[in-house]
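Report on the structure given below.
Of the protein chains in this complex, all but one are displayed in their positions.
Let's look at chain A:
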Amino acid sequence: MTVDEPAVTPRQRRPLRLAEVFLLLLALAGGIGGYAMVGTSIRGELPDSFWGSSALLAATALVAHIVLRLRAPWSDQVILPAVVLLNGIGLSMIWRLEISGSPGMAPADAVGNMTASLLGASVAFTLLWLLRDHRWLRRYTYIFMLVGLLLVSLPLIPGLGQQINGARIWITIGGFSLQPAEFAKIALAVFFAGYLVVNRDTLALAGPKVLGLHLPRLRDLGPIMLVWGVSLVILVFQRDLGTSLLFFGLFVAMLYQATARSSWILLGMTLFALGAFSAAQLFPHVGARIDVWLHPLDAEQYDREVGGSFQLVQGMFSMANGGLFGTGWGEGRPFQIPYAYSDFIYAALGEELGLTGLAAVLLSYLLIVQRGFKAALTVRDGFGKLLAAGLAFVMALQIFVVVGGITRIIPLTGLTLPFMAQGGSSLLANWIVIALLLRISDSARRPSDLPVRGQVGAAEREPVLVGGTSADDGTPVAGTPSAGGTPPPPPDGGTPAAGNRLPRRSLTERESSGTTGASGSSDPTEYIDPSTPEAPRGGDRP
C-alpha cells in the first residue's frame, strides 16, 4: 500500500493517461473477444450485431477516458479498464446464456443489460464531470442519511415494493424494477464518512470504560446507531441477509477506520453472529439456508423442492466441469444453473473460463478495490479517506458475500456480482461507486496548492492545508513543526526530493493523530522526517 511516487510533486503537465489507454485496449479485447467466441462457438458465426455492439462498447470506454482526461486527469488509470473488462465479460456471458435456448435462461437479456451498462457509465461520468470535488458531498451528510433510510425502506411500501424469491428488496416504478439497497449503500457510505470525520474523536475518546472496553457516549453514537438499527430492522422485514450483512459490514468497517477501536469490531461481529444464530433458530427459512450451506450434497437438501441446495450444487457441478482451464466460451452447460445470468454468473464463468478465468476475474476486482484503498490512503481530507475506503470495502464485501456464497464459505444470499450479474440497479450503483472512487483518486494525486517545504509562497498558501487547521475538517495538523508557522527550511535547501517526503507523510498520517494531540492511534515515530532532524515530534499542541 505504500506509495512510491511523491504524492504532491508539483507536476505541471497533466498525465497523458497512456497506461489507461493501453489497459483499456486489453480490457476491450477481453470482453469483445468473449462476445465473438460465444457467437462462433454456438452459432458458427460472429453475432449479428457484433460490430455495432463492439463499437458501442469501445466508444463508451473512449468517452469515459476522455472525460477522465479532461476532468480527472490524475485519477487512477487501472480502475476504468478493470471495470470495462469485467463488464464486457459479464455481458458476453449473459448473451451466451440468452442464446442457449434453455427455458430457464429466458430472462437473460444481454441487450437490456448492455443498455443498463451504458446508462450506468453515462450517469457515472456525468457525475464525474459535474462533481468537481468529492468534498461537496460532505455538505449534505444528513441529507444522505435521510436518502439512505428512505431507499432502504422503499420496498416495504405497499404497492411499490415487490417480493421476489422470498426477499422484499425490489420496487417497481413505471414498469422498471429497482433494488434501492444498491443505491442506499452509496448514500450511507457518504453519510458515515461525513458523520464520522467530525465525530470520530469524541466517539473514540469521550466515552466511559466498561469491563475494559471503551464505549462511546450514546449521544455521540446516536445518529449512527439510528441508521444502523433502522436499516437492520427494515432488512429483517425484507428478509435479505446479504444486504443486511453488507450494511453491517460497511458500518463496522468505517467505524473502525475512523476510531481504530478494534474492540468495537469484535463486539459488533459477536453481536451479528448472535443475531444470525438466533435468526437461524427463529426463522425456519434461515435455518434451512444454513443446512443447505453445510450439507448441500445430502439428498435431503438436494431434493427439497423449495429452498433446497439444487441451485448451489448445480453451480458446483458447473465449476467442477470447468476445471482449471474451462470448457471455453459457449462449450459448457452453465445454463443448467438456475439464475446463471444473475446470482450465479460466477459459477457460469467458472465452467467456461475455468479456474484461471475466475482467478483473473477475482484479481480484477481486487485491483479495483485496492486502488480504492490506495485513493483513501493518499487523499488528503478525512472525508475522502473514509468515503474511498468505505466504498472500496463495501464493494469487496459484496464480492465476498456473493462468491463466498457460491463457493460455500458462507451461506448463500441474494446479492449480485458488481458489473457482471444482470441487473440494472446493481450496474448503475456500482458505476456511481467507480465515479466516486475515480474522483477521490484524482484529488489524491492532483498536484495541490500544498506548499512544498522551502518553496516560495508557502507561507501565503499555508492556511489552505498545511497550517494549523486543514481546510476541510478542521483537524489541526500534527507533525508539522508548528501550526501557522512557516516550516524551517531543510538543511539541504529544500530540493523537491527531500522536501516532498515530509509533507506527504505528515499529511497522510495527520488524520489519525486527533484533535487532542493524543498520539494513541498512531506511532509518533512516523512523524519524524529523517531529512529534518530538528523537526519536533508530532502531537506537541495542547
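To be clear about the criterion, contacts are C-beta pairs under 8 Å (C-beta built on N, C-alpha and C of every residue); 3 or more make two chains touch, one makes a residue touch a chain; residues count from 1.
As a working rule, contacts and distances are computed from a predicted model.
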Matching the hidden chain's UniProt record against "Xylose transport system permease protein XylH", "Multisubunit potassium/proton antiporter PhaF subunit", "TonB-dependent receptor" or "Penicillin-binding protein 2" returns "Penicillin-binding protein 2"
Answer key for A:258, A:292 or A:429 versus the chain not shown reads A:258
Missing-chain contact among A:115, A:202 or A:321 belongs to A:321
Which of A:29, A:294 or A:366 touches the missing chain? It is A:366
Residues on chain A facing the left-out chain by the touch rule are 1, 100-103, 253, 256-258, 260, 297, 302, 313, 316-317, 319-324, 333, 335-336, 350, 354-355, 358-359, 362, 365-366, 369-370, 373, 376-377, 382, 385-386, 389, 392-393, 396-397, 399-400, 403-404, 407-409, 508-509, 511-512, 521-522
